[in-house]
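For reference, the structure is listed below as structure tokens.
Here the complex is missing a single protein chain, while all its other protein chains stay put.
On to subunit A.
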Amino acid sequence: MPTTITTTMKAPATMIELLLPPLLAGLAVALVSGPMGAFVVWRRMAFFGDTLAHGALLGAALGLALDISLYVGVVAMCLGLAAALTALQHQRQLASDTLLGIVAHTTLALGVIAISLQTGIQVDLFAYLFGDLLAVGWQEVVGLWAGALVILAMMVWQWRALLSITVNEELAQVEGVAVQRTRLLLMLLLALLIAGAIRTVGVLLITSLLVIPAASARRLTHTPAQMAIVASVLGTLSVLAGLTVSWFANTPVGPSIVVAASGLFMLTLLRKTS
């Protein structure tokens, strides 16, 4: 690394100053995305997560408009959407993917409009859609790590319950697991993660950071815990690779991370499954 820095004519101090906060922020998100992404894959929640992420833009816009934290706006919006979608799924006429398609794109459109209406401060729409990791400051890094550790701690604490309702909700309920409460917890943690990840990869790419490392990990593992941990490792590698590529090739960071994750997924396809 030191040699490359001199060749690109950038002072080491500047590089560390510039790259360390985004790197740490990206790692925090990748770390939690492993186990959370595993649940998204197991419970077939990819489109659901995507819908929450799209809605997150509207939440962020409302958060900014009301002059409260955009994170508060995002979490509130995700939770509201999760509750509304759960209620809507009780009707039988439309399949849930149709419903999710309607909600995802309506909230995204509303979010874009709401962002464009912000007059006071200059808001970069692109940064919300695809992430702006390089603009992350130390304060946010601390917040992201605090959030990441809380989510991880909750998941470890409730691991068996979360896994039980994923295997079979009825069996879990009979065996004394509080199914509704556990499902709600998973939803809340997912909303928190999306709020955190909005700055890293943006609302359009969050689901990929959840799904791709977990999907790659599936072929390499034999137990749920292994899959969650390997997904974290692969997500971390993707962030490292994406940031590196972005630094040297001057590509947008969020998309670079996603492409790196996809590259790792392609590599796992080469492995024969047992």
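As a convention for this text, contacts are C-beta pairs under 8 Å (C-beta built on N, C-alpha and C of every residue); 3 or more make two chains touch, one makes a residue touch a chain; residues count from 1.
In the analysis below, contacts and distances are computed from a predicted model.
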Per UniProt record, name of the chain withheld from view ["Zinc ABC transporter ATP-binding protein ZnuC", "Phosphate transport system permease protein PstA", "Cytochrome ubiquinol oxidase subunit I" or "Phenol hydroxylase P1 protein"]: "Zinc ABC transporter ATP-binding protein ZnuC"
Of A:Ser33, A:Thr51, A:Ser164 or A:Thr236, the residue in touch with the unshown chain: A:Ser164
Where the missing chain touches subunit A, by residue: 41-42, 44, 160, 163-164, 166-168, 170-171, 173-176, 215, 218, 221-224, 226-227
